[in-house]
Structure formats: structure tokens, C-alpha cells
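Heads up, one of the protein chains got dropped from this complex, but the rest are sitting where they should.
The letters A and B name the chains in turn, as written, and every chain counts its residues from 1.
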Amino acid sequence: MKKLILDSIGKSQHRGLNFRDLLYNNEARAFFFQVVTFILVVGLFYTAIGNLFHNIEERGINTGFTFLKNRAGFDILPFLGNYLVDYTPESSNFSVFYVGLINTLVVAFIGIILSTLIGLLIGIARLSNNYLVAKLAGGYIELFRNIPILLQILFWYNLFINIFPHPKQSFAFFDIMFLNQRGLYLPKPIPEDGFMVVVLALLVGLIASYFVKKFYKKKHELTGVHTSTWPFSIAFIIGLPIIVFLVLGSPLQFDISVLGKFNLKGGMNVVPEFLALTFALSVYTATYIAEAIRSGIEAVDKGQKEAAAAIGLTPTQSLKLIILPQALRVAIPPTINQYLNLTKNSSLATAIGYPELMSAFGGTVLNQVGQAVEILAMAMLVYLVISLFISILLNYVNKKMAIQGR
Amino acid sequence: MPVFDQQETRKPPISQIGAVLWLKTNLFSSWINSVLTLASLYLLYILIPPLLNWMVFDASFSFGTVNFFGFEIKFSEEMATNDNCGRVGACWPYIYEKLYMYTYGFYPRTETWRPNIVFGLTALLFVIVPLVKNYKYKNRVTLSLIILYPLISYVLIAGGFGILTPVDTDQWGGLLLTLIIASVGIIVSFPIGVLLALGRQSNLKVIKLFSTLFIEFIRAVPLITILFMASFVLPLFLESGNYFDKLLRALIGIALFQAAYFAEVVRGGLQAIPRGQYEAADAIGLSYLQKNVLIILPQALKISIPNIVGSSISLFKDTTLVLIIGLFDMLAMVNLTSNDPYWLGREPEGFVFVTMVMWAILYTMSRYSRKLELRFNTENKN
Partner (left out) sequence: MKQLLKLSAATLLVVGALGVQASTLSDVQAKGHVSCGVSKGLAGFSAADSAGNWTGVDVDVCRAVAAATLGDAQKVKFVPLTAKERFTALQSGEIDMLSRNTTWTITRDASLGLNFAGVNYYDGQGFMVKSSLGVSSAMELSGAAVCIQAGTTTELNLADWGKANGIDYNSVVSDTNAQTLTNYDSGRCDVLTTDASGLYSMRAAANDPSEHVVLPEIISKEPLGPVVRQGDDQWFNIVRWSLNAMITAEELGVTSATVDDVSNNPERERLMGRSGSTHEYVGLTPDWTYQIVKQVGNYSESFERNIGLNTPIGIARGVNALWTDGGILYSPPFR
């Protein structure tokens, strides 16, 4: 800055000091604008925060994060978060945060897998040479893409609780799984002593099959002899744990739901709020993923497909080895963006009462405690971290793909 | 005398013509395709007939009174209630009865003409004007409409001038509110978005930093957290005794949210402008303002138009979220109206109705955006 003023003074020396020079000096102007913006933004924040503290004090609202340690005092719809945190009304408000976070991540995780599968299927179907299949896939996209996601969540939820039967008339699958308006009841696995050994066996199997694969790949590269590795993989990944499991005398029991007075008791209850939310999010996000995949496939040069056919690859081989690897390079970045959107949209669960972060913590705790600033700041921070994580992932993927490319 | 018997030309085999050929090539070209076709047909069979039965064949249609944009059509004199309908099919008279609520919310029934004019203007601005082919003053007409539309709409809806009795914002609702939130959100956030995009591309470090922070922060969090902030925390940021109307608070939140998304769209356009354009503008001595307003922005915005429409579509979908902070938009009306003691449990009809309206609007918008995309694509190539 000093240099700047000296410069402008220096320039004006032979014409006399002139304020106009300073006014029309680009650097001086840039500096001036930045200072003004800085003062305004900081001033705005300063005033707002000042008001905030003044208001909080004047209205006798509590501040700080001590509320996190206080007893929550209310119940949460029992789902995964509850079981993992072992939540009861005696738990603290911080446990609610934890329960909400887990439930958010569960929806995001299952939703991402499901939406990718549906999206892949629809995206490929859209380009099928079967007229009916292509049209149906197109119809699917046009229908679900153009309906607000909140409406879809509410719709599926209300449909679910209204069309499925009362627990007393549940649909039973072999008397171990039940489906009714209170959700899906699955057998709950109860590991006994020695089950860890089975898990260990599975791990060993995975590592072994990896090395086998590596070995034959090397052999293929060296000698050109191709060996199918899948029998080894099956033997190691499935066979080994099963043998260990049987040898140890089946160290895993299942708790199966039975009909109680009001509800099915025991087992693992996947609540309808979760089912409806995950389904709606997956169906909606899949339309975007399908479009990404379609544009990815369409971006692959036609010559590639023709060349693949010319060297005698079957359509399946051509899709798997030639088209998809190239298509994915175009399709993956927008798809990862959709994963972020799905995670953010999971916050709409508050409309149907699925206890995720914004509903259990940003909703119920906010109500009971009333400290909106702290609670919303914590919730926003979580989404910021998730979004940061996804950006890092995206950058990594972009980089990796760029290296492989031209 | 040998007579040349003209033989009839043989017809092509039936498998090579018309419907059969089409069927063969498009549906049954291989066994896998045949399986897929049959599976698709089965899917349609289990989905379509029950839906049609519910919506049309088992449904009740004709009694009660319809209030369609202020015009009443009477099917029957007696008051329609749930009892007139069975529980098998849809009960459309519920929609007739509640159509006013779905369209205008609690807006006074004597003042219906005011929102009607706004609906007309909206259609004019967003549907008719863009569709009419180029005419002489198209740009000026569009621009003046964009500037006048919010003013006229506000004066008409809020009232408080002359013969227009004031109508408080808590009486606005239904489709009217949905349109207000969407159009105000789009129109207000656009200039902010352009400024943010320019800020992010600027050489001025402080401005660049603030713009980037704002954009990235907003884009990382869900809209609902921003609406909660606007609803619960914004009042605390103001000097006590001052407050914004609840709708206004929601609008501020939505406009800031959308501005960040517009900013990224416009930035994409800015980045697509060749450096030469900037350098040429600098070379002929244009100021920053002149350079952007006359050279850069017109080109950048033109490239971004399809994405701007796409982003506006997302915003339109997001307007439904205001239901969570207790505003009565069209979707919120489903719960409200189906808890009327006379119409209990009519959520399915409500959801289907709102779905159809929203879908029709959004589908039109997305078709329109695709059309724009094609148009601008060809223009770029020439």
C-alpha cells in the first residue's frame, strides 16, 4: 500500500500532486474496494453478532454447549442409531446428536448404493434397442425427476402406512421375515462365542483370493494363459467361512420376530420411515444418475463400439471392457455430486419423523432446548464436513481419471 | 399365341413389413429382448390397471361445487362430504371443494381477481413471451416485464393502495404462494448470483475470498438448515423489536440459497469466455463495469441460459420445503385440507392432485430448458 501511494505520488510529481491520479489508479481503486467490502462484511457480522448477544442476554436465553450434557428426556423412534448408541430418555442431548448422525449416514449409505444400482439399470435401459424398455426407462426419468422430492417422500410414506396390513395380518416370508405397516421385520443376528473366528476366516478368505487373483494376472501377463479365478474366490470367500462356521457348531443365533399384543416383538425392525425415505431418495436420485450414465455412454465415440465388434467381442464384453470404462469417466463426477445431494436431501426426513440429524437433533432437541444458534451450527457443520469429504473424493477421482486419460 | 401372363409380384414376407417388422426389430430381436419386453408388459399390467381403476373407473366425479380460478361450477346443490364417495376409488369432489385452498390459500374470496391477474402475468412472462418468435422489441418487452412483474404482482397481492385492501402474508397460500416463492426467489437471487460469480472470478483477493466462502458454504448445507436459520435465528440477529415477516424471512433464506447456485452456473459461463474477449476489452480501454456489462456478461449469460433454467427448476421443486417451517404452500394444503372433519383421510387424492399440477409445471419447464439447450447449441456451431 505504501508503495502504491508512493508510486502514484511519484507519477504525479512532474505534474504536481493530483487526487485524480489516485482516483483513476487501478491498484488504488482495487485496494479501496477491498477495504470497503471488508469493512462492510465485517461490520455486518459485527452488528449481527452484537445484536445476537444482546438479544440472548435480554431475553434470558441460555447459551453455550452445556445443554449437550443434559438429560434428553424424550424417546426416539427405535432404529439403528438407537441400538448403536444404546439410547434411552436418560441419555444426554449429545447422544441424540450421535443417534441422528448415525441415522443420517445409514440413509445416505443405503441410498447411495440403491440409487447407483437403479441409476445404472435405467441409464443402460434408456439406450436399449428394445423399444418398450427404452420408453419405460425414459418415462421413469421424466416422471420421477419432475416431482419435488419432499412430495415423493410424503407420498411413499403415506402409501406405505396405508396399504400394508396391520401387524396381525403381516405378510410373512417363510415365517422369519415379516412385512406390515410398521415396517419390515428381519431376524436379528445374535453372535455367540467363536463368531469372531468366522469373521476372521472371511477376512483371510478375502486376502487369499486377492493374492490368487494377482498371481494369475501376472501369469496372464507373462505367458498369455488365461485362468478363471472365480472358483478360487468362491472357495476362499464363501467356502472357508462356512466350513469354519460349521466346525465351530454354528455360533450365530437369530432372534425372529413374534406377534405380541400390539406389535411384532423382537427381531430387527426396519421402520417404514426409513424404508419410505430411502426408497424415495433412491428413486429420485437415480433419475439423475441414469442421465449421467446415459450421457457418459453417448459420449463414447461410436468407433469404439464398432472397433470392439470388429475384433470379435460379444456385446456384453464390449459393454464391460470398452464402453463402460470410458463412459464412467464422464459419468462419475456428476454422480458423486448426486451423492452429496442425496445426503443433503435426507434432511427432509423431518417431514415424516425419521430420526436423522435434522429431525432428531435439529428438530426435537431444538424444540426442547431452544438454543437454535448452537444446534443449527452443529448440524450445518456436519453437512459441511460431509460435503468437504465428498469434494475431496471427487478431486481424487478426477485426478485419477485424468492420468489414465489422453 | 403365347401370352405373357403377368404374374402378380410377390409380396414381401410378412416378417419384413409394417407392424410385424417393427415388432420384430424393436421388441423381439433376440431372446433376451423378448424376455425384457414381456417383463415390461407385465410391469405395465400390474401398475396401470389398478391406478386407472382408482383414478377413473371406481372414482366419484360429479357432485359438490368446483371453484376454478374464481368461477364456480355447481354439480349438485347439497353440500358434498366424504359420505358421497366410496372408499374404493378416488374422491375428486374433495379436490373440487378444496380447489380454492389449493390455488389461493386463505386469500379473501372477494379478491380472487387479484391473484388471477398475477397468474396471468406469470403465464405471460414465463410461458408466452419466451415462446413467441423473435419480433422487433422482444428484448425490451422481456426486460420491462421482468422488472415490472414483481412490482405489479406485489402491489396486487399485498394491496394497501387505493381500492386494493391489504391482505396479510399469512393469508397467501397454495399455488399462489408456490409461484410467489419461486418467482421472487429466481428474480431476486439472479442479480446476487451474478455479482457473486463476478466476485469469485475477480482479481480482488478480499472480494474473491468472501464470495467463494459464501458460495461454498451455502452449497454444502441442505436448504432446510438455511430455512431453519432464517426462521429461528435471523430474528435474533436483528435489533430487538425489529422482525421480518415469516414469509419474508423464508424468501431471504431461499434467495441467498439460490444465489449461490446461480453464481456457480454463471461462473461456468464466465469461464467459457475466451481470454481474448477480456484482453480485447481491456485493450480498447473499457472500465471494469463497461467490460463486464457490455462484453463479458452478455456472452456468459447466453451460454449459461440452459443451466439457469435448470437451476430454476430445482428451485421450483425446493419451494415445497417451506411446508417444514409452517408456510402453507400447495403441498402443505394436502395435510390441512384432509384434516377437515368432512374430508378426513383424503391425503391420497391430495397428493395425486398436487403431483399432477407440480409435474405438469416442472415437465413443461424441463422441456423448455432442453429446447433452449438445442437452440443455443446450434447457434454456437454456426
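Heads up, the rule we're going with is that contacts are C-beta pairs under 8 Å (C-beta built on N, C-alpha and C of every residue); 3 or more make two chains touch, one makes a residue touch a chain.
A quick note: this is a predicted structure, and the numbers were derived from the prediction, not measured.
**Q** Which is it among A:28, A:61 or A:401 that touches the chain not included here?
**A** Looking across A:28, A:61 or A:401, the contact with the absent chain belongs to A:61.
**Q** Considering the complete complex, identify which of A:237, A:366 or A:379 is in touch with the unshown chain.
**A** Missing-chain contact among the listed residues: A:366.
**Q** Across the whole complex, list the residues on chain A that are touched by the chain not included here.
**A** The list for chain A reads 33, 36-37, 40-41, 43-44, 47-48, 51, 55, 58-62, 73-78, 89-90, 158, 161-162, 166, 181-182, 260-263, 265, 272, 350-353, 355, 359, 363-364, 366-368, 370, 372.
**Q** Which parts of chain B are in contact with the chain that was left out?
**A** Residue positions of chain B that touch the missing chain: 82, 106, 108, 168, 170-171, 191-192, 195, 199, 207, 231-232, 235-243, 245-246, 324-326, 335-336, 338-339, 341, 344-345, 347.
One rule holds in what follows: only the chains that are shown with their structure count from here on.
**Q** Where the centres are mean C-alpha positions, what is the separation of chain A from chain B, in Å?
**A** 26
**Q** Help me check something: in the complex, which residues belonging to chain A touch chain B?
**A** Against chain B, the touching part of chain A is residues 30, 33-35, 37-38, 41, 48-49, 51-52, 54-56, 58-59, 128-133, 136, 142-143, 145-151, 154-155, 158-159, 162, 344-345, 347-348, 350-351, 358, 362, 366, 372-373, 376, 379-380, 383-384, 386-388.
**Q** Using the touch definition up top, name the residues of chain B that touch chain A in the complex.
**A** 26-27, 29, 33, 36-37, 40-41, 43-44, 203-207, 210, 217, 219-225, 228-229, 232-233, 236-240, 317-321, 323-324, 331, 334, 347-348, 351, 354-355, 358-359, 362-363, 366
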